[in-house]
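The complex appears here without one of its protein chains, the remainder shown in place.
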Amino acid sequence: MTGEHFMKGDEALVEGSIAAGCRFYAGYPITPSSEIAERMAWRMPLVGGDYIQIEDEMGSLAAVIGASCAGAKAMTATSGPGFSLMMEHIGLAIMLEAPCVVVDIQRGGPSTGLPTLMSQGDMMQARWGSHGDYEMVAYAPGTVQEMFDFAIKAFNTAERFRVPVLVMGDQIVGQMTARLVIPSEEEIEVSYRPLPDVPPEEYSPADVSRLVPPMVLPGEGYGLHMTALTHDEFGYPETSASRQESLVPRLIRKIKENEQDIVEYEERLLDDAEVGLVVYGSMKGPGWEAVQAARKEGIKAGILRLITPWPFPREPVERLSERVAAILVAEVNMGQMVHSVREYARCPVHHLGHPGGRIFHPDEILRALRKVIT
Amino acid sequence: MRAHRLPHIWCPGCGLGNALRCYVEAMEASDTPLDKHVCVSGIGCSGRAAGYVNVDSYHTTHGRPIPFATGLKLVRPELEVTVFSGDGDLVTIGGNHLIHAARRNLDLNVLCANNFNYGMTGGQFGATTPYAARTTTTPYGNFEQAFNLPLLVAASGATFVSRWTSLHVRQLTKAIERAFEVDGFAFVEILSPCPVGFGRKNEFADALAEMTHFREKAIVRHDADLREVGITMRREDPIILGNFVDEERPSYFVGKDDLLKSVLEGRE
Partner (left out) sequence: MRTEIRMAGFGGQGIITMGKILGRAAVIYDRRPAVLTEDYGPEKIGGWSKADLVLSDEEIQYPLVDRLDIFLALSQDGYEMFHHTLRVDGQALFESDLVNPEKGWKQRTTFIPALQTASDMGKKVVANIVMIGALVELTQVVSVKAAKKAILDSIPKGTEDLNEAAFSKGRELAREEGG
């Protein structure tokens, strides 16, 4: 597939996943993410992988985690209602430390909402949707090319830290068709989870000196056990407060201690900016156009685009807030990422929100920027 | 068994220990080396089995061991993947996955310990609790009807369907061995006394009473009409056991390979 294409975002994401080594897809069809399932169904057998349609989204993610435990790079894709159903198994992937990728092509909610129209309404669910304490990594692509590129990033991060990673797309970026350049295989950097480096006889699962312990695969004589219960370093259940205290913080530290490495963002025209615009996902383009238009009018605007809404890019937001008089967060929801921006910003933070169904036009953002300045 | 994990958490008189022993013996007797066996379980008393068997094992979420095992088996078809879990897990919360797995006919073995209630959470009723039976959430008796599991799973398309009690050690072990052998979805229902959750509330004063009922009312009938094998747990009604279905039917892998080959070759 190396070369230039005119491709749909959802399909580009499939190609990115395959380039990253994905060889297993389980899912349940749902608008507007079904193009991902359709292309996977066609592509998986051609690359020696498996596509399976499971009877619901709970089972889909469970199958993905089973496949991951068996050694495959595995993923699923869904949209709002299906994403809600997947929440329990996000927790399972965290607890079993099973690397996998979950794609949410966001549509308007709550409930069935707007099946065919975009929103960014699942951003907080992405972070907090499953019960218990954990850290989350999520990428928010804004172009067809990024659907490809971020799928690779998602798989690599999932594998490096043995965690589930989310790709928070939306109907616009998922269903639009644009230029995609697929680099040659050699140019694509691909990671794989740490595996035990000693034979079964010498292997001690008790060795959790590493933050990300090696992942033992079945059928290789290691006699592994994994449980979704709180467990000891052998993988056996031990439901006590003290065990919880050693397990859960480690799972969190895998991300926290590598935040510098994981967090990604993009800053433009911020050097002399007086007002900062914060956007992510499909709002990247309209946001950038609005900032350029503002500059033409003499408004010193700059943009901070979150590539990883999670972990939240705290430092860039802090820095931005020290530089500008005010921040505007433009997102297609009634106020989600704006909460995190407010948590770290030391300047007034304004919000431009919409409940979903359409993306903001650059002119609307420009008007909001003008208002913020006065 | 993993010696260091014992003693297990199960109550005295519980049928799960026997059921697990039969599974272990069947694995030892099978042609597949132990390190190529994988055990997947869900949540509930029987869900703990995965932690006790000395093979690679996964203890997953409530109701979802079958889809988890599906993913695992698809990636590593050479492994003998067995789901060992309970009725509440596999049939009530996970029933949809059970029938779809049988329909798909992927080469999985599902050992379903049926004790007619949710033992671990204190004896509530589920989809296998007989009509009128008492549980902590059916204080007037169960208003609902129970699933007839062999009928359900056979109708869904399983290749092998069998039912024994945890007392029928020899037959149960053989049935599990057969489940390993067949090339397709195999289901073994294991009727298992649960004196704590079910027996006491339903006129089986202790474990022995429920076991006696199983022993005295058991009738082995391999060719039984599956419409008639539902279980009432009433004193007067029989408990029909047997290897009800043992049929050749192309498994998921065979069906997939055939089709892919013919379509992809046809294209060239």
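Worth pointing out:
For clarity, chains are labelled A and B in written order, and residue numbers in each chain start from 1.
Heads up, the rule we're going with is that a contact is a pair of C-beta atoms (placed from the backbone, for glycine too) under 8 Å apart; a residue touches a chain by one contact, two chains touch by 3 or more.
Here the structure is a predicted model, which means the values were calculated and not measured.
Interface note for the absent chain: among A:Phe24, A:Phe83, A:Tyr265 or A:Trp288, the touching residue is A:Trp288.
Only one residue in the set A:Arg179, A:Lys256 or A:Arg346 touches the chain that does not appear here, and it is A:Arg179. Residues of chain A in contact with the chain left out of this view: 4-6, 116, 172, 175-179, 282, 285-286, 288-289, 359, 361-362.
Here is the rule we go by: only the chains that are shown with their structure count from here on.
Rounded to whole angstrom units, the spacing between the C-alpha centres of chain A and chain B is 37.
Only residues 23-24, 26, 45, 50, 52, 54-56, 58-60, 62-72, 74, 88-89, 92, 96, 218-229, 236-237 of chain A touch chain B when the two sit together in their complex. Looking at the complex, you find that chain B touches chain A at residues 2, 5, 35-36, 38, 40, 48, 50-51, 54-61, 63-64, 66-76, 78-79, 96-97, 100, 260, 264.
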